[in-house]
Each structure stands twice: as structure tokens, then as C-alpha cells.
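Just dropping this structure here.
A selection of the complex's chains, in situ.
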Amino acid sequence: VRVSRVKIFNDPVYGFISVPRGLILDLIDHPYFQRLRRIGQTSLTHYVYPGALHTRFHHALGAFHLTTAAIEVLRSKGVEITESEAQAVQIAVLLHDIGHGPFSHTLEQQIVSVHHEEMSLAFMQVLNKQFGGQLDEAIAVFENKHPKHFLSQLVSGQLDLDRMDYLNRDSFYTGVSEGVIGYDRIIKMLDERDGELVVEEKGIYSLEKFLIARRLMYWQVYLHKTVIVAEQMLIRVFRRARWITEHQNGLDSLQLSTGLRYFFEQSDTNIHSDNIPTLTKHFALLDDIDVLSSLKNWATHADPILSYLSRSILERKLLKIELQSAPIDPARAEQICTQTAQQWQLTTKEISNYFVFTGSEKQQAYNVKKGEIKILLKNETVVPMSESTDDALHSKIITKHYLCYPKSFRNFAM
Amino acid sequence: VRVSRVKIFNDPVYGFISVPRGLILDLIDHPYFQRLRRIGQTSLTHYVYPGALHTRFHHALGAFHLTTAAIEVLRSKGVEITESEAQAVQIAVLLHDIGHGPFSHTLEQQIVSVHHEEMSLAFMQVLNKQFGGQLDEAIAVFENKHPKHFLSQLVSGQLDLDRMDYLNRDSFYTGVSEGVIGYDRIIKMLDERDGELVVEEKGIYSLEKFLIARRLMYWQVYLHKTVIVAEQMLIRVFRRARWITEHQNGLDSLQLSTGLRYFFEQSDTNIHSDNIPTLTKHFALLDDIDVLSSLKNWATHADPILSYLSRSILERKLLKIELQSAPIDPARAEQICTQTAQQWQLTTKEISNYFVFTGSEKQQAYNVKKGEIKILLKNETVVPMSESTDDALHSKIITKHYLCYPKSFRNFAM
């Protein structure tokens, strides 16, 4: 019996994703990677776009798929990429998000103090040990230490396949057509010059569309005001839970899952040279389920702030939010805070910590400082994108400010 | 400030779903309905089709949307449907699945003894009380007691909007094009004669396609062999959990969530005239999170059978499954059972209960006994569909048999 050399994953976005049997499929089958099935790609975005329930698992496969396509395009143009280099890029992309924890970015600083990319690296190192050093080159690519710089640019850069997949995928699952990008065209236009990734001149409109789509997706989806308030409430649930363990009965009062309990117990959750095995082992136990089951437990907790916030998130009864370009007038925020404190019989500190608060979000579609997208003109000159596009807006930093507070008609007591 | 009369939900399948403010939006905002955000539409199907993470919440909204479209089509053809009747059908469709529990069909008999439609009715009755009797007519439609029979047929029948949405939606999220149906064409072809729903003759090919799509979706998605084995393993996790509470330390040994604990404690979980308020209140606490957090807890449980099965599901290390048209040879099953028992040092009873088992699934795309789809010929005659189609296959019952057992290379101890 001949065995097929690839395993096929179904994907409504790209149709089929072919994964070669061997190291790459083994990594996908690993419990650390399977854990990504339980980590949503877009946190609480589905409270506005109910279809956005796709996971980091699916996104990682998608980015892998686009990377495979990009390698094929580059090779067809005469760029040398060895089998081993190809696999290294594929693995680096596949595992780039493996260090994400529950609710991804939202809770990133609430559970550990480590940025998810650092955590991804830690996981890759652990896996590298388990797989006998086969991930060495992938790690070099991920750490941007590979001699062929363009390989790392495929994984992380202004135009990496990670971004291309998430724009695509988030656009597909939210149904927001503003995020549709011509990913296949951009990939077809990729090339390499002097070790750097470049885009053929005739792909310039697709690139522009890509940057615009990214900007619009930020405002319409990722930083949608309802998403902001839901995620800010979730952050405050965890702050309150921490506060309770510190000021009340300790960890036992919280019904924490094994995974969460470990991280609530640690005073230092930074990565050190010697704690990687322990840290990753425990981190691997965490996923969205720990957070959601905590919310369900805490919805009836004796602490009224914790239970109110938990229940509100579960029932999608969110605080009111105002989003605007101008900074929030502090006097107005303070006045609402004082009123609410009186009405709800809580201290103004409690109110400002948990129920009436301000903040801001900023976004920049194209950050020139992080390295420019390079355009390959027909005459073989390579120029930075900022010189060839008409649109100066992409690199502008846009900031929006928000104020959240309870809707008057809802009582705290519920 | 004018307030829009509708709230718009985003849906990648239909674009936008407009929901009228008032009773219908209030029902959607109710915690009982919001709970459906945490109940997957297709259980563990996402283990084969990773995109299939959509929920009962989204499906209910989708079926509501199609119902609204169908009402509009019928009215445009002169069929009288009053405002109150329209709202009744919309509500009946919206709430038709509100009685589903965690993992929908898979665990239906493991947690309560009640069919989900009965439970949906119970929820509607409770909500009707809360909303001051405004659901009376919707309940009549749901129970098929409304004088205008075609209203009930829109909610539940061979061609109801529930089916149309789930085929559509499951096809979209799995990426299985075999399930794509011409739902908009079928809806455009709906009409009414003598109180019965009929389909105009020129919609016959779309109808045929609908039945075929349903059949193919069954075999390719709902009864995909990997889905069957994953779901059978999940059922056995719960059987083992029950067994442990009955044969070991009782409920305390299982770290059950509040919701699950209640149902594990009951000896009788049938619906009676007097337990509806209690039963629904507790059932409303249950969703997929209770099951998933249990699996995570139980993956390290002292009972090796419980922990093995729980861990295997979480890590997607599934039993091997063979699926075939012929019944499974009992001798073969028994032989594998004996071998595994020896190898794993468990009793053959334990093995046959949890690790080596057979079963069957049957499917019939079009069940004539449940009432035929009626075709309206151009000459105004109404004939049953079985007389106007060439394809006899639709009403054939197809049965497939399966045998599950451990892959030899995996040890029980892990």
C-alpha cells in the first residue's frame, strides 16, 4: 500500500492545505500544537462578529500554506532555497504563535509577564530538544539569525505570511469584506534581491490594498469599540481575581484550574535561562477553556465585583463605551466615576479600577522604522515602498481614545 | 435622535442579518439565548474540518434570517401572514435549538434524558412566562398546533429553514462544497396552497440538489468516520465518569462544574409538569465549557480509563476506526478485544466498554413517512415530490457500520 506523502487539511479559506508527512506533521500532532485548537484567534471579537471563532491552530496552518506557496514562487524565479531552508521557514511560520496563551493578546500580561514571541521561542527550544535538534535552522530563521535574511522576512516583517493569513482569515470569518486582500497576487509578485525580499513593481496596487485592508481591519474589527470594552472587562476580571487572592482568602477562594493556579502562585513569571522547561510545561496546560470556566465559576462568586464582571461578560451585557479622536476630558470621567460610586455604593477607587475607565489605542498600517517593503522596478532598481506609493497615510499613527462606564439602567446588584 | 428599528448582525454566510428591536431582540439578549454562543453547532466535527467552530447562536440567527426571507416571498405571492403570525414563526425558529446542551447531539443522552426539542419547548414556556405570554403563538407554531399549518412547516419539516441554514452554514465553515445549496432559489420558489407549504415546479432541480447535498453532508461531514470515533470517545468519557461516581468516591472525586454536578446528582432527569423551572434553570448553566474543562481536569485523574480517554480527545489521538457497508464481523471485534485486554492488562469488559466497540449509523435524505415535499405544477396541481423526481435514492435508508479499536503502536500507559 502506497502511503500518500502529504496529509490534507480542509480549509474554507484556501480549499486544502497539504502538509508533508514527517517532521512537520509530527509537530502539528504534538500536544503543544494541538493546544492551539483551544485558543481563539481573535479573543472576544466574536461578540461583534459572531463567526469569528477560528483558532490559532487554523491560522498557523494557513500561514504555513501561504509560506509554502511563497517558497514555490521564489524558486520559480530562480531564487535558491534548499529543502532544509524551506522546511526551516515552514516550521518557523507554523510555530510562530505557539507561545500564545488564553485569549491571545487580551490576557497576555495578566497571566505571565512574557511576550508571546518569547514564549514561542521557548516552546521551539523545548520541541527542538524533543526532536533531536531538527529545529535548529527553524529557530535561526525565527530569531532572524539566518544568513538568508529574506527567509526571516517571510516569517516576520511588514509583509510576512503571518499577516497575510490573519487578514484573510479574519476577514473571511468576520464577513468584513474591507479586509479582503489579493494575497495570491502579492505572493506571485514576491522575489529576492541581495538577500532581501522584494515585490515586483506591478504588485504595487495589491500592496497598497494590503496596507489599507490592514488599517481598516484594525478600526472595524480588532479595535471595534465593543471588542475593546469586552476585552478591557476581561482584563479587569483577572485583575480583580488577583486582588482577591492577595487581599482575601488566597488562592483557594477562586476555584482555579490547575494551569491558572500555577501562574497565580508564581511571583516571577519571566523567562530565565533555567526555567524554560517548567514554565512551558505549565503554560502548555493553559487555553481559553481555563478562562471561560473561571468566568462561569466566578459568575456566582461572593465578591460582587468579580461576579458582576464575570456574569456581564458571559451574558454580553457590556459597559457603555465612547470612542473618539480627541482625548477624553478627565473631568467628565471623574464626574461619571463619582456618580456611579454613589449609586452603586462602592469606593471611587473601585469604580475607577473596574467600571469607569479611559484608555487609548493606536494603530499604524505601515511602520517605516521597522524596515520598508522593497519594490523591484522593471529596470531592476530596488526602491522602498514609501517612494513609490501615492498614499502617505499608511505610515501615519492614528490614536483613538475611549471612555467606558456602566449603562445607567442597570443596577450593580442585578 | 432617531433610533434604527433594527439591529444588524454580521454574518459571513448571508452578509447581514437584520433583527427588529423589541421582543425578538430582547429574546436574543436573554442569557438563555446568549448561552448558545458557547455551544458548538457541530460538536467535534472540527477535528476533521478545523473551521467548523460555529455555534448554535449563529445558526439560530441564520435560520431566523431565512425565515424572514421566506415570509417576505410568501407575502409577495399573496399568501396572508399577519404581523403577529410572522413574529410567531420567527420566534419559533429562533428558539428551536435553545434546548441543546453541551456538544449538542453527541452528549444528548449522557446528561439529561430529554430530547433537545422537548427541552427547547420547556425553555420557551419559561421565557413565555417571563415575557408575559407574548410567546403563546410561537409555541403553537413550534408544537404544530397553529391553524396555518405551513407556518409550522417553515420551522420543522422536510424543507424547513432550520435545515436550509445548517446545510449552508456547515458547508461554509467546513469548506465542503458538496453541501452548497441554492437556498435563495428554493426560498424564492416557496408558495402555499390549501394551508400547506409548496414549491413551484421550476424549483425542482434546486430541491433535488438540496436532498443530495444533505445526503453528501451526512457522509462527508456529520458521519465522517473520524468525527464518529471522536464523539463515541466523548460519550465513553461521560459513561466512565458516571461509573466512577457510582463505584468509587461519589461526586467529589470528579471536580465537576456546578452545572454538571446537578445533573450527575439527579436520578431522574425527565421533564415533568412541575420540574420545568428547576430543570431549565440548571440546564441553562451547562455549555461546551463544562465538558471541555472536565476533560482538562480528568486528563490527570487517577482513574486510568478516564484520564486516557480524556487526554486522547484533547490531544486528538483517536482510536482507529473502520467504516463499511457490511455489518462488522463479531468474531473479529472479539479477537481485537481479547488481544487489547491482554496487552493493556484490563478486563475484556472494560475494553469492550471503552476501547474496542462497534456501532452503526443510518441516514435517509428524504423521509416520505414524515410528510412529503409538495410540488406546485404550472397547471396549479399539487403533487408529492416523490412523483416528480427521477431519483429514488433520496428516500433510501443507508446504514454504515463501524469498528473502533486502539492503534497498536500506542500504549495504554502513555
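Labels for the chains are A and B, by order of writing; each one numbers its residues from 1.
One rule holds in what follows: contacts are C-beta pairs under 8 Å (C-beta built on N, C-alpha and C of every residue); 3 or more make two chains touch, one makes a residue touch a chain.
Keep in mind that what you see is a predicted model, and the values were worked out from it rather than measured.
Chemist: For a quick check: 2 copies are placed, so what copy number does the complete complex reach in this file?
Modeler: Total copies of the sequence across the whole complex: 4.
Note that in this section only the chains that are shown with their structure count from here on.
Chemist: Would you mind pulling out the distance in Å between where the CA atoms of subunit A average out and where those of subunit B do?
Modeler: Distance between chain centres, rounded to whole Å: 31 Å.
Chemist: Show me the residue ranges of subunit A that touch subunit B in the complex, using the header's touch definition.
Modeler: Within the complex, subunit A contacts subunit B at residues 9-13, 15, 29, 31, 34, 37-38, 46, 48-51, 53-55, 57-58, 61, 172-176, 257-259, 285, 289-290, 292-293, 296-297, 300, 314-317.
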